[in-house]
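Notes for the one structure printed next.
The complex appears here minus one protein chain, its other protein chains still in place.
For clarity, chains are labelled A, B and C in written order, and residue numbers in each chain start from 1.
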Amino acid sequence: MASEDSGDGLREETMSANRRHTWEGCSVLLDINDGDRLVFAMLTHGATLKIGKKKFPLAPLIGCPFGSLFKVETSSNGSHLARFFPSSAPEAATEQVKDHCHASVEFKDNRSLVDNNTAQGLSSEDIDSMRREGATGEEIVEALITNSSTFDKKTTFSQEKYKVKKQKKYAPKVLLRRPFSRSICEAYFKKSPTRIGSLRVDALSLLLSMANVGAYSDVLVLDTVGGLLTGAVAERLGGTGYVCCTYFGSSNLPIDIVRMFNFSSDVNSRIVQASFTDLIGEDNDEPSSQPDNPKAHAANTNTLLSADSIIPKSLVPVLHDESLEEVIVSNAKFSYSKEIFSELNPMQTSPHAHSRSLNEDGRNAQPCSISEKLIPPGRKASTELIKTWKRRGFTSLIVAAPEMEVDSLVQKLLSLICYSGPFAVYHHCLQPLAICMHNLQTSKMALSLQISEPWLREYQVLPSRTHPHMQTSGFGGYILSGIRVCGGSGS
Amino acid sequence: MASEDSGDGLREETMSANRRHTWEGCSVLLDINDGDRLVFAMLTHGATLKIGKKKFPLAPLIGCPFGSLFKVETSSNGSHLARFFPSSAPEAATEQVKDHCHASVEFKDNRSLVDNNTAQGLSSEDIDSMRREGATGEEIVEALITNSSTFDKKTTFSQEKYKVKKQKKYAPKVLLRRPFSRSICEAYFKKSPTRIGSLRVDALSLLLSMANVGAYSDVLVLDTVGGLLTGAVAERLGGTGYVCCTYFGSSNLPIDIVRMFNFSSDVNSRIVQASFTDLIGEDNDEPSSQPDNPKAHAANTNTLLSADSIIPKSLVPVLHDESLEEVIVSNAKFSYSKEIFSELNPMQTSPHAHSRSLNEDGRNAQPCSISEKLIPPGRKASTELIKTWKRRGFTSLIVAAPEMEVDSLVQKLLSLICYSGPFAVYHHCLQPLAICMHNLQTSKMALSLQISEPWLREYQVLPSRTHPHMQTSGFGGYILSGIRVCGGSGS
Amino acid sequence: MISSDPSKRNSFERCISDGDLVIVYERHDSMKAVQVKIGSEFQNRYGAFKHADWIGKPFGSKVFSSKGGFVHLLFPTPELWTLSLNHRTQILYLADISFVISYLEIVPGCVVLESGTGSGSLTTSLGRAVAPSGHVYTFDFHEQRASLAREDFDRNGLGSLITVSVRDIQGEGFPDEFCGAVDSIFLDLPQPWLAVPSAARILKQDGILCSFSPCIEQVQRSCDSLRQNLLM
Partner (left out) sequence: MISSDPSKRNSFERCISDGDLVIVYERHDSMKAVQVKIGSEFQNRYGAFKHADWIGKPFGSKVFSSKGGFVHLLFPTPELWTLSLNHRTQILYLADISFVISYLEIVPGCVVLESGTGSGSLTTSLGRAVAPSGHVYTFDFHEQRASLAREDFDRNGLGSLITVSVRDIQGEGFPDEFCGAVDSIFLDLPQPWLAVPSAARILKQDGILCSFSPCIEQVQRSCDSLRQNLLM
């Protein structure tokens, strides 16, 4: 257990917001075989990761620096994940690069290869028995190459391809990645784009720049992309300013993805929710009496979890993401349930229900140092805060609500933004943004209006094998941006 | 005059449809300074091309092979265009490539360059006097480099850029290109995309493949892209089969761009027009009595031109394209007019008016061998042909009518296509195609339905300077394709 | 696939007859090229289909199996042919194929060379483009692949338009007999730059060469070679 270290780390974290090592209970992104599979996981001692047909405990990852690589190692006790250090020339092809200027001239080709299935001398039984005898993945890959009658006849390019394929199967790699707006966005975009409204990382980045998000900003967001936008804004605020998630109607919007960010209490406390009615209301005392009390909230969070669990609770529900969560928590005492999942969104219940649970403050005596401290994100904005925003206005607005009628929404929300405040609206379709732009233009509420189409093309850059990625998404949606000005029908 | 040669060439042309040398009266595409400017021109002895402030006669281009390069040469009689042969290593950078593997390592940089405008020692008066003394463009460029105080301090990359800029100004190059569907499409797309409904060359190519256009096809097209689609189909037919341009209402659609293709009579005669009413009509004898008589039509074409002109007339109107035509025809006896231009579309007038002009057959005694022979494209389809199509059906359908309601149109047109006939529909917007696709699906008229988004990205590939072109259009529209089948509500 | 005989071309009047090649369309991603033969049966997951039942029906017809399952019978085109192929090599996509045909400026009557042949998918489209009077000469160094392609072209009726030869174009270049007689050349080779000098020699004035490569390094090297060899 690295809990002491974790405790220290957390305090340091509160300062720099940029921690370099994992800790127990920490949320991580695992990249298996160079992006083939992406898994969000929580590093508990009970957690495991399934690769192929086997489950591997994640405990060896606790306390390691982000960016570490792990592979499967076989010992007398069975196989487990172990950290390894790649050599600085990871590709056999690197030497080639030094020899040849361009694509290497090669005199081998595949003219003599005949398609049949007799090329591999090693049977699956042979491989299984090698495994039982404790052979490493690399050794199996080497044996497969040695026993391939066609490998020597292949071109270097094909040899490389063959080797990579076998390595992925028999010697998988796990890269431990820091969850960050960028990696979280990329992982969701790849595996479950609908959860984040297909908001691609370049579009998300543009939204943040266009809305001038930085320290001390008070940013109003309408986030129907699961909290990805909210988390990305909070990351840039670094514990200063506020990101206020607003919503129309009585129930707030889910922001579960925020939990993936490993935010400290400092950062989480800057993420608040408020209904649009509250934000424009005259003197509405509806908000609960002490929503800014972190202790009360932290306790509340724990209250709804089963009291006999032995792992830090406040972080657990994060992992219950149908699409991305693939980690098996083998701790039998703990069971996931829809109830616990809904707890991720404490504000989804009515303010009254919320106030009620606040009264249960302190009932949970769970002594885990991490969860005890952690303030959850997304508490209800205090009356005090709402009053300040009414007086001063938000500094900017970001809307990422692709399935909502943006036109009327934007004009309403813009009235809450101070003059000269920038705004950015993401949508799947050009048409609603064009209408919105036109209406803002005629109402004279805004200037510098512009619709952008984010565009991204990734390349593989490898010696003699550089090419655009085939599966880059051509669809990045559209962004309407502008600046609110004085006057106009909206003010 | 190379008229005899031209006459021979034309006959040969009729065979191979792939002529390699220009002839008098031939339509060409001129590419000035590597694509900086694109100009369609007709090679007559009177025609000139304006480069900078000067006009150059195009006569030296007649009889030259397509792909020839021309530059401005100064002699005692003034300056004129002269053919030149580039060395096989046109870039100074080529030697560099052999020396260095990658981007060249260079120890020069621009840290010592200070921005001011005193770097060039040569004044514009100096340059003018060099010109008067008969200096070539290259000599002026060399002088500018020698007199630049900063040239030596620039990086190789910047030196190259400077040289190219000066060369374009003082030593312009003209590339003589063969007008072909590809080059015609690219030229329009670059200079006047609205004329061709922004139909990019990759989208055009896809339409042709998806509609299985090849020899002996009878292709029905709805072409509101100025004839570009019609011409591209005719090019693939090579004088076999038919391309039938249909239209709704009483007036046919302009297909002026077909004239840019340099088609022979064989090919032109395969381009016909017919209203949708005629194509579906029971036994409509409206079409004029002898629309398939080439002689009659050729004469008709000439009739509307001024009889005293000394240049081949039937090709002239091609050049009257407001957007692309930049060539000055200095022959004073010939004057362009709206009337002549409208003659480009003989079918734009009513069938009766057309029949009337046919009666004037033979009135024009103009003896030009080229124009005499040439059948114009786009005559009205004969009753005979229409009857055949009613019986056999068209083999495929292409619609490029981005500004029309495609949904209802496509279902109507599809009823004219034989079973198992493929079709392809180009449109700017996804929505109308999606609706059309849905309706075809429910009506069971078609299968293999698919919407594609053509995608094109061009690169500059030069030693150490490879990059995507910055101005590649991201917008390629959408294509709905499918295959008509038996049964369904449409048959 | 392509015929100058109007009675052979697809039309409302044309019906499936014994010996015809048809594309059996199961789903958008599943189709088979089948030669109709009285007495034969076509079997798939939807049941057994008697070829005899197909004869006399127009192309585009829906036909049923003994079990009541159905497929559509389509007239073959290069596009459908490509979709029905068991790919022996990585094939070009339709977007690339159509683009290549346009860029090569191929019209009926052209003489076109190609290397390698691969699974013959582009070759079929080249054949359509040069018909009726042109010809495609395609080269592959892989003996087995070349003969499979040859069989395919005989089956799909393009045999008279396409000649398949076994030859290592990177090593030996194109045969000299084509010198000055070739309108367009298409290269899909791992080291296309090796074939460029020979291609430059045999192309007609203003003839066109296109080379297809997956990696940028191959394109860079090919461009260097083209600049040195192909400019007049």
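By definition in this document, a contact is a pair of C-beta atoms (placed from the backbone, for glycine too) under 8 Å apart; a residue touches a chain by one contact, two chains touch by 3 or more.
Because the structure is a prediction, the values reported are computed rather than measured.
Considering the whole complex, the residue from A:Asn33, A:Asn212, A:Thr277 or A:Asn439 that touches the absent chain is A:Asn212. Of the candidate positions A:Glu235, A:Asp256 or A:Asp278, contact with the hidden chain is made by A:Glu235.
Across the entire complex, the residue among A:His80, A:Lys168, A:Arg182 or A:His428 in touch with the chain not shown is A:Arg182. In the full complex, the hidden chain is touched by subunit B at residues 102-103, 105-106, 109-111, 113-115, 155, 157, 464-467. On the side of subunit A, the interface with the absent chain consists of residues 15-18, 20, 65-67, 85-91, 94, 97, 178, 180-182, 201-202, 204-206, 208-210, 212, 214-216, 235-240, 391-393, 395, 418-422, 447-450, 452, 454-456, 459, 461-463, 466, 483-487, using the contact rule stated above.
Going forward, only the chains that are shown with their structure count from here on.
If you average the CA atoms of subunit B and of subunit C, the two centres end up 28 Å from each other. For subunit B, residues that reach two or more other chains under the stated contact definition are 455.
Of all residues in subunit C, those touching 2 or more other chains are 216, 220, listed in ascending order.
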